[in-house]
Every structure is written in C-alpha cells, then in structure tokens.
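Only a single protein chain was left out; the remaining protein chains are all shown in position.
To keep things simple, chains are lettered A, B and C as they appear, and every chain counts its residues starting from 1.
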Amino acid sequence: MGANSGPGASPCASPVGPWRKVLYARQPFPDNHVDRRFLEELRRNIRVRQYRYWAVVRETGLVAQQVSCVAVFITLWSCMDQGRLGPSVLLWAATGCALPGYGLYEMLGGKDRERPRLADLQSAAVFLAFTFGFSPVLKTLTESVSTDTVYAMSAVMLLAHLLSFPYTQPSPPGSLSLNAALFASVCLASRLPGALHTFAMLSWALLVFALWPCLLHRLRERAEWSFPWAAGLVCAGGVGGLGAVWPGGALLLSLALLVLTLACPLLLVCLQRHKDNIHGPWDEAEIREDLSRFLS
Amino acid sequence: MGQKKRSGRVHPPTCPSETQPPAAARTLDPPNSSKARGFGREERARHRICMVSDFFYPNMGGVESHIYQLSQCLIEKGHKVVIATHAYGNRRGIRYLTNGLKVYYLPLQVMYNQSTTTTCIHSLPLLRCVFVRERVTVVHAHSSFSAMAHDALFHAKTMGLNTVFTDHSLFGFADLSSVLTNKLLTVSLCDTNHIVCVSYTSKENTVLRAALNPDIVSVIPNAVDPTDFTPDPSRRDNSKITIVVVSRLVYRKGIDLLGGIIPELCTKHHDLYFLIGGEGPKRIVLEEVREKYQLHDRVRLLGALDHKDVRDVLVQGHIFLNTSLTEAFCMAIVEGASCGLQVVSTRVGGIPEVLPDELVTLCEPTVSSLCAGLETVIARQRSGKVPPPADIHSKVRTLYTWRNVAERTEKVYDLACRQPVLPLPARLQRLQSHCGAFAGFIFSFLAVIDFLFLFFLQWLHPDHLIDVAVDASGPHSCWGPSFKKKAKDSNRAWPPGADTRHC
Amino acid sequence: MVLKIFFPTCCNTADSGLLIGRWIPGQDSAVVLAVIHYPFIPGQVKKYLSETQNQSQVDLAVLGSWSLPKDGQEGMDSFLKDLSTIFPNSRWLQLSREIGKRGFACQVVHNRITPPDPAQGGTDKKDQIIFIHYDQRKVMLSQLHPIHEESPGEESSELRAVFHTVAQSGPLFLLDRYDEGPLKLTHWQSEGREASIVVELSKQASVPLCIVLTWLVLLSFQLFLYVVCCRILNIWPVQFISSKMSTCVQTAYRTNHFQTVFSTKKATSHMEFMRKANIFVSFLVDMSLGLLLVSWLYRENHISQLANTLVPVADHVAKELQELLEWLMGAPAGLKMNRALDQVLGRFFLYHIHLWISYIRLMSPFIEMILWYVGLSACLGLTFALSVLSDIVALLTFHIYCFYVYGARLYCLKVYGLSSLWRLFCGKKWNVLRQRVDSCSYDLDQLFIGTLLFTILLFLLPTTALYYLVFTLLRLVVVMFQGVIHLAIDLINSFPLFAMGLRLCRSYRLAEGVKFRVLCEEPGTPLHLMMEINPLKCSSVLQRYRTPTYSCYPRDSWVDLCKKLFMGELIYPWKHKTTKTD
Partner (left out) sequence: MAEKNEFTDINGKAILLDCQNYSSFCREFTVSSPKVSLCKVIVCTCSVWLFAYAVFFVTENTAVLSSAIIITLVGMMMHIHLVKVEHETLLIIGSLGVQLSTSYASGRESTTFIEMSRIKDIVINEAVYMQSIIYYLCILIKDSGDPNGIASVVPLFQSSKPRLNCLVQVYKSCQAIIAQTR
C-alpha cells in the first residue's frame, strides 16, 4: 500500500479517510505528503519571562557596589602612595571597620552558627601573622619589575575579579575572583614605600574583597530592606573617594554606575520583546523535578 | 526470500560478513531465482548508489545498521550499492561484506566522536575517485552529525550527481551550538534533491531547521528485522515481574528518570525486578541508587550488550521501559514489542507515531507519570489481561520491514533522478538566496573553489584514466564469469591494513 | 607436476656414469651431487654409498645414469636402461648430452609398478622437467637467511632442503680422482681437495690453544671477578658507584666476552660461531688500537704534557664559571631579577667553586702519576682508555653536576608549588584517589595564604629559572661529550667486523636467497635455469650480526627529555639501559 503509493503518486488519487500522523499504518498518501496539519504542534515563546524594570535595577545594585568596592580600594592605595594617609591611620580605620562589621554579622547570623568563634579568631590570627611576616618580602618582590607592568597586571586582575565575581550566589566570594583581587592588591602593595604600608594595604584588601561580600550577603538574606541602602552607600563612598584623588575618574565612575544601574536594565526589558524561539515535540524534554532526593 | 537468507544478513557483526565470499552467498540466493526477479522488472531504472556516512561498521548504532540493511535490500532489488566511510583504526581501504557489498574505508582524519574533520575541499579527490570508478548516479548521505556526509553532498553537487540525504536525529533551536549546526544543515540541504526523514516529527524538525520546502522531504521510517526479535515466553520467570531497559546510559536517554523510578516502584512492589542493558556515563547514577536502597538482587546492570544478545535480554522480561528525553524514531520499543513485551515509553519526539496505542503506554517524561503508567501495566500484567507475546509479535512483525523501506527509498531515488542538478550559477544563486548573506557568501565562495579544484583534478588525472571498478554487487551484475575472478580476489585479500598502501 | 633436477655445474662435462644424489622427500625434486664413472662394480657403489650415508646423515641414492657420448661408447643406451634394474628406485633418470646441443635430454623411467613404457613416459614428460644448475662449492659453503636451526626434515621449504643436503654431504666430496679407490667421482673438488694450510693448522691448533688461554686468562679473570663481583661489588655503595663508572661496566662487558670466546666447547650453530668470530675480531682490533695509543702516549713523555695542560684547563674552567656567576649576579642580559634571591644563590655557588679550586690545587701534584698509571689501562684496549677518559671527565666536572642538581631541585620545587597553587588560584584541587582535578571550596584564610605564596613564587621564578637554565646548558655540554665517547665505545664493541668482511670478500657465504636465470631454451630440450646466490644486504648483515651491548643512547625520547628538562627533573641520558638504579 504505502509501497505502491510512494512519492510521485498524486495525493488526491484515492483520499480514503483523513491523514493520520502515524508511521505504523500504511496510508494512501505519498511519502512526501504535506498535510494541512503539518507543523500544527509548533509553539512559540512559551515560558519567556517578563522582567519588571525596577526589580532588575535593584538587582544591578550588587554589580554597581562591587565596582565601587574596587574604586574604594584604588582610592586608598593611591592616597597611601601619595602619602596623604599614613599606614597606622589606615590600620586603625581597618580595625574600626572590622569589629562593628563582625558584630553586625554575628547579630544578623542569629542562633545557628556553623563555625565556632574560636575558628574565626584563629583564621584572623593566621592572616595577621602571615601578612605581617611576609610584608618585607612582598615589599622587595616587584622592585625589579617595571611600574607599568605592575599596574597593567593589577588592572587585569581587578577586571578578572569583577568579571568572575559570583553575582548570583555571593555567599563566600568565589575563589578565582578573590584570588585575582588579592593578587592585584599584593602587586599594588609592593609598590608602596614601607613594609607597614604593605601590611595595611593587604589588610584592607582582605576587608574589602573577602569580608565585605560575606557581610553583604548576610544582609541580603536577613534584612532585605537594607541592601539597596548598603549598595548606595558603597557607591557613594567609591565616587566620593575617587573624587578626592582624581575628579575626572569620579565622573567616569558615576557615569558608568548610572549606565550600569539604569540603562542596561532598560535595554534588557526592551530586547525581551523581540524574543522569538520555536518549540515543538522535537525539543529535548528537560527534567524539571529535583531527582537528587533519590540520591544523597 | 526464505528466513535463512534474511537471518544470514542481519547486522554486520553477526553476519559472516567479511569471511563470507559472495561465491558462498550465492548458496543462500540461487542465481536462477535472482535472474527471474531481475527479468521481472528489467524496465525499471537501475541506480548506482553510493551511501556516504561517517558511521558504519565496526562502529555500532542505529545509523550503521540502517545503512547496512537498506544497502542489502537495494542490492537484492538489483541496484548497485557501495558504501563510503572513514578509516577505523587499521581498517583502511576496500572491504567486501555479504552479497559483495563494497565498503570504502577512506583515510580521512577523525576529529570528534567518529566524525571527520571537514574543510569542504580536501576530501574531494578521494570521493571523486570513488564516484567515478563506481559510475555512481545517486549519492545518499546519512546522519546530519556526519561531516563526511555533508562533504559528499557538496562534492556530488559539484560533480553534477543527484543527491539524497537521510536525517536520523532531532535538534532543538535553543542553544548556540544547535544554531550553528542548523545553519550548516541549511547550507548543505538547500540544493539537495531529496531528503528522507525517519518520522513526521523529524520531518517537521528538519523542515524548520533547514528552511526547506516540505514537498522534497519524504518520511520513511526505520525498520527492524522481526525474524531476530521473536518472543520466547519460556524464558521469562512468571513468579516475578521483570522490567527491561536496553539503551545507552546517557542523559538523553533519561537515565536520571530511571534512577527516580527504580526506588519508587521497588518499595511498592516486592516481586518487581529490573534488567538494565547498556553502558555509559550515567551508569554511576544507577549504581548509587542500587547502593542506597539495597537493591542489588533486584536491579541487574548487564553492561554493554552486543546486538545479537539484545533479544536474549528482552525475552526475559514482561515490560519494556524506554525513558528517552528525545527520539526521532525509537527502534528500541519496536524491538521490545516485537519480542512480545508490554512497552512503556515517554511521549517525546517521534515516539507517539511509532506504535499503535494498544501496543504501547505513553507517559510524560516525569517520574510520577512514568510510575503511574508502569503501575497500570503491572496491574494489567498481574490480572493477566495482556495479550500473549505471540499475538503482539504477529501484530508488530508486519509494521516495519526493510523490504518496504527499500521500496520506498527506491521511489525516492527515482524522484531524485528525475530532478535536475543545479548548474553552478543557479547553485550560487540558491545559496545566496537561501542561507542568509554571510553564510551564503562564504559557501558560494567555497562552492566555486570546489568547482575549480574539480577542474584541476580532472586536468591532473582525467576520468578516463580511472579504472572502472568491476561490479561485485547485486545478483544481476554479480554472478557473471567476469565477476567470479574478482570475487575470488577481493575477498581473499583480507589482512587488515595489508591490502592498503596509503601514502 | 614438474620434476626439478638440481645439477652441479662441475658435472656438465663429466664422463658418462651414474648420478649420485638425493630425492628431496615430498618435493618431487632431485639433487645431483656427483657422478660415478665407469667402470665400477655395483656392489662397491652400494657399499660406498651406505658408508658415506652413515658419515653424513643424508640418504644418498643412485638417481640415474649420465651419458656424455664419446667415440667408442656407442650402444650405451641399452646398457644404461639395464642399469635401472640393478639399482632399483621408484624413478630412474637418464640424462644424456648430445654434442653441439647445450641442453640435456632426459628420460624418466618409472619403476615396474607403474606401466613400464619408458619411451612414452619419457616423451610426454619431456617438457615437464626443469634443470637447475648450481655451483656446488658456493651452495655448500653458503648460509641461507633467515636462519632456522632445525633440520630441514620438517620444514617445507625446498631450497633449504637442497642447501642442507649439499652442505651435509661433505664426506662425499673427500674422495677425489687421485686417490686409488675403486670408484672415480666427479664433483666440485674432484680436481684435488681445496683447503688452505693456515686454516687447517689453525683449526687443529685452536682447540688446545683455547684451552690453554682459558686456563691462563679465565683463571685470573675468574679470580678477579670472584673477588670483585661477589665480595666488593655487592656491597651497596661500591655497586652503585661501579654502575655509574663506565670503566667498571666496560670491564664486566669484556669479561663476558672472554668467557664466550674462550669457552672450550665448539660452536655448534652458525649464529654462535659468527658471534664468537665477531667478538674475537673486534677484540683484536680494539687491542691493537689501544697498543697504538699506548705507544704514542709513552713516547717523548706526552703524559706529563697532558698533565701540565689538564690542571690549568680545570682551573680555567673554574675561573670561567666564577665569571659566569658574577655575570648572573648582576643583571644578566638585561633581565631584571629579584636582587635578594640572586645574591643568595650567587654566593652559594661561588662558595662551591672556591671549594673546587682548592680541591684542584690539592690534586695537581699527583695528576701526572695518576695519568701514567691510568694510561696503562690502554693496553687492555682502546675502549678501556675511552671509558677511563669519560670517567675522568665526569670527575673533573663534578662541580657542574652539583650546580645542576641544586638548580634543578630548586626549580622543580618552584614549578610544583606553582602548579598546585595555581589550582588553588582557580579554586580546584588535585584528587589523588580519582587521579583528576576536582573543584573544591576553600576557606578564606586558605585562599589568602595560598594567593600570597603564589604571588611570591611567581615573582621569584625567573631568577631560579635563569640559574637552572645556565647550569643545565653546562651540564648538557658535558653529557654530550660523554655521549660521544660512549657511542664510540659502543661502536667498537658491537660492530660485526667479521660478518662484514665475509660479506665483502666472500659474498656467497651469507645468502639472503637465490635468484634464477633462464639459461637456454631449445624446443626439444627441457628448461635450464641457473641458480645463483643472492647475497645478504649490508644493512641486514649489520642488524643481524650486531653483538648485543648495553646500548647507551638516550634512554627516553627527545620529547619527554625536553619535558623532564622543563619540569626540572634530573636527567641521566648517558646511563645504560641495563642498570636499573633509580
């Protein structure tokens, strides 16, 4: 049947019953028959998310504050490089920021804490000891390398930090981003005049790049309302600080932040309208439910 | 066409392919009968077909067996068929399989899972040599994953041969890789004479991907050889209910779902046993499940199966389960049903078209739905309201046969040969108009280069210097005295690698 | 079926008589070995055949008759036919040669079981016979390759059987026309036995000489070996050092050779004989070269000149190194390196050189005496002298070796540290159990310290790398020098001089196979082929007869040698394959 009515046999030769989309039954239609029901199961744009503008803006706050964190760090470094700030001042400032921050962190943490305080203390001690011990070495580390090289390296590393920062789940900063930031800070710190400067710089690096994201994450999950304020604060700090050393840079930074927080979300929401993707029975079915409950 | 002949010709590894000279094959297929058949349809056009694909024996899979079986049936219908694929290890050069089916293992560089590297150009000399010396009229390329197939289409159009392409797989439109692949498919199919898909879903998919006119796309399903998937109720143990799964253990086959189903059902039914054949990266999932729920005695992982062992595994079970997430045409469930099992499968891709509803239970690709489906089938099995395996087999055996596939493919060839092959200017126009400015430009450039290269080759090594191959295929050209010598030679020279000096 | 008759060229012109030879079993071919002339008494022929058969395990037979028509020998044919009755045989060949015709006529008379019609049998078989002429002497002396040691009884190859038959039937050829036996034969040395006095004498003398030599040499050697090997060598440090010192290796090697050459038992197989001969010749050459060297050394005291040059050279090398180090401690090639580390390393190495120089000074007075005694070792052969030289070089460049080791270890440490810290840098770690890189989440302080160390190592790497590079280059120079010496030694030790000489002078002695030439075809007569010997190729002579030695070529391929160099692992490229230390 299907044999004697292959392609070439006219479809309207013997229209016996409607065409069915089955392979097992031999039908009186040619193999290349195109039915009216061809492509009827074609679907377009199922499950396309519609974003709300302000929600997106709120999310971009995280990116903005990370950028301005870098700005803050650079500000501090340049201040110290130009000698406006002494290392001791910075160290005191660091302590002054670290203790309340830790307190806040603990307070928000509530009852359930996975690490004992002793561990925190221990790691803090380790950190201090190592940084202090190594700071003379670090001091002499890059003296033979030219300054431009060092700047370029640290710029690249900071960029890598910004790009690889885990914005989606910033619980502890991802290792690559943190390492990149620390590498950059070591490079920068090694250009500073004294060993104590290096020490101060590194401690600030730890503060800005390692501890602050943890605190911010804690803030986001415990006190949702406070997140925009914190982000705004950091951004303001970044712009202001940079303004103190380099006004043009401050202008650029503020522009960048504005584009980042306002223009980009607008673009996303607009482009979302032009989305057009095809779905149909040929799509690979994805497994929605969580199967990990059977394992583990 | 007795059973003996068919069973003698199933699937390259099982058939006595290489060792059996065509002279011996003649005992299975007496010349007088073949002559009679031959005279029967002398008037019909004979084609000289070259099947091109990266995937062929010793590699195993759906495409491979499809090519092999189709070629055998076409030879039996009096066409001349040769197969071109790339060299596997030291299996290089020319080999003969059953009935003098000639296979060219061409020394092309393999890039990524058995697909050759493609520059659209470098494979021209070898393929041209094959096409010319075998006097090929139709080039039939298989599987959109195979770079060699696309190259062959490209060169065949350059040489002015008719082209047919069979697509065996489905593709999404979501991610970047599929976007690129679809663009390539568009390019290589836009001036192909005819396209064959294995199911209507696959046809829709291909038409969308390659932006084709649906009239030049035929649907010809795969087939299974019912004679080597026969039921055998004595093998199954009716004191318990056995669920059989035979598939590669990869994500696309939904092994994660299976990992969810096993504990669900095993906790409910205590006489339920799982028999899982196949190998793959997802095996670890099943092993973990088995560990966690202490099911070592009830879930048996058989590992990789040879094709000849599949039937022995199938007949031990009551229910055949298929959890694929995407399928163009699922041969596994047909094989399962042909062995008289109750088939439970996911409703994805072309699967709903494959079996009538009384033979298969379709479910959504979720653990809960599959479990529900299995529950009903198990209940039916318990109450004994299932038809006996022999009936199921007798229903299935007539559905998909290679002979039918061959007949329909033959018609496709006739159709393709009636169509003209585009000359270069028209082809360039088609490319420009069809596949966008950028890709169109690039590939029309490549087409011109290919054309010039062909000219160069024809000047360097003219066609009349290429010896016309002595036909060793097909019952009609095959049993002449001129053939016997050849047959003797060619199937004598089997030492692997030794019969090929590729410099 | 075609009947093949292997016919010796020397019998072409023999007088009429009986053909003596052998039917190759299962091959349907006959090897003619000699011709017995008239007059003879059949009984004596049979007796003679049987006794030669006992001497050489070849089943000889009378194949047929050979007639060379001369005046006064007409009417021979009937007589020849009758002979076949005297010597019963399944087939009886009648070869006859006409004057003026180059080919032979041949008739095969079948025995009485098959229908006896020689004429008919002869005529239709005429074209089914091949005459294959062969040079008996060459075939007898030549050795067919590839060599199978087993007797040709079980092996199918026909040519082997022929060669074997001819080679075995030596006793048959002892009888020549001048000794007054009852029989007269024609074969390759029927014109008088071929032998050279020297060879014979040496053959006679070799056995007692061998025994005496063995007693002299081996006793001393065995004693020496016993003491050395069993007592001293097995103590760990000595063993270790001796495995490093090429002189000891060479000694051991030579001793093995002595044992093989001067073993009292005769060399049975061809290979064994060739091996012995090769070793012996190469040993002689080695000795003579060594003696030449000695004679040069001890003439107008070259020794002292050598010593007087050697010390300053070593001194000079040390000076050069010092300058190199000072250069490195500055800004070498404009490279900026970490000053502190640079200073540290530089001082360290300078101190070493200082030590070294003082060591040289200490040695300098004794150098000449040492050289004098060492020079004597050349009497044992050039190879000894060379290996001693390489050892001296190794000792004199010990400081370079030390520098190399320090540099390599330091560099290796750095590289490994960096690679593991780089994984930490990317938040991954090496899983030892699964042998792969997993991703894992580190604590803050781990990350911090890791990054700190990573930075430090990264910035200190160039300095170490430079030092490593320089000293590795120095090391490689020394290694190459030693490598050249060792190649020379290996060449002398392993080159098959005897086999090569044989191939060049007596090319038929080592046969790769045979080649055939169609002699003549005249319509009436059967086909005549000339069988010549196809000599072995020089390359295959080399690779077949090369005496196995400790090959001291680079142990690992160039690629992974470079890899090792890059990873800073220690390399010993000159080390012998056989020594398994580290």
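Criterion: contacts are C-beta pairs under 8 Å (C-beta built on N, C-alpha and C of every residue); 3 or more make two chains touch, one makes a residue touch a chain.
This is a predicted model, so every value here is computed, not measured.
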If the full complex is used, which shown chains touch the chain that is missing here? B, C
Among B:46, B:133 or B:283, residue touching the chain not depicted: B:133
Considering the complete complex, of B:92, B:168, B:236 or B:253, the missing chain is touched by B:92
Thinking of the whole complex, not just what is shown, which of C:98, C:158 or C:368 touches the missing chain? C:158
From the list B:51, B:106 or B:396, pick the residue that touches the absent chain. B:106
Which one touches the absent chain: B:58, B:281 or B:462? B:462
On chain C, residues whose C-beta touches the chain left out of the figure: 1-2, 4, 28, 127-128, 130, 132, 156-159, 513-516, 518, 521, 526-527, 529, 534
Contacts of chain B with the absent chain, listed as residue ranges: 92-94, 104, 106-107, 125-126, 129-130, 133, 461-462, 465-467, 469-470, 485-486, 488-490, 492-495, 498-503
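Basically, only the chains that are shown with their structure count from here on.
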Hop distance check: chain B to chain C, minimum number of steps through touching chains? 2
When I count C-beta pairs in contact, which pair ends up with more: A-B or A-C? A-B
Suppose each chain is reduced to the average of its Cα coordinates; what separation in Å results between chain B and chain C? 56
Could you put a whole-Å number on the gap between the CA centroids of chain A and chain B? 46
In whole angstrom, how far does the Cα centroid of chain A sit from the Cα centroid of chain C? 70
Sites on chain A at which at least two other chains make contact: none
So chain B residues touching two or more other chains come to none
For a test of understanding, state which residues of chain B touch chain A in their complex under the given definition. 170-174, 199-202, 204-205, 207-208, 214-221, 252, 254, 256-257, 259-260, 263, 285, 288-289, 292, 325-326, 329, 346, 348-350, 352-356, 365-368, 399-400, 404, 407-408, 410-412, 414-415
Where on chain C is chain A touching in the complex? 336-340, 424-427, 441-445, 447-452, 454-456, 459-460
Using the touch definition from the top, list the residues of chain A that touch chain C in their complex. 123, 126-127, 130-131, 134, 137-138, 140-146, 172, 174-176, 178-179, 182-183, 186-187, 206, 210-211
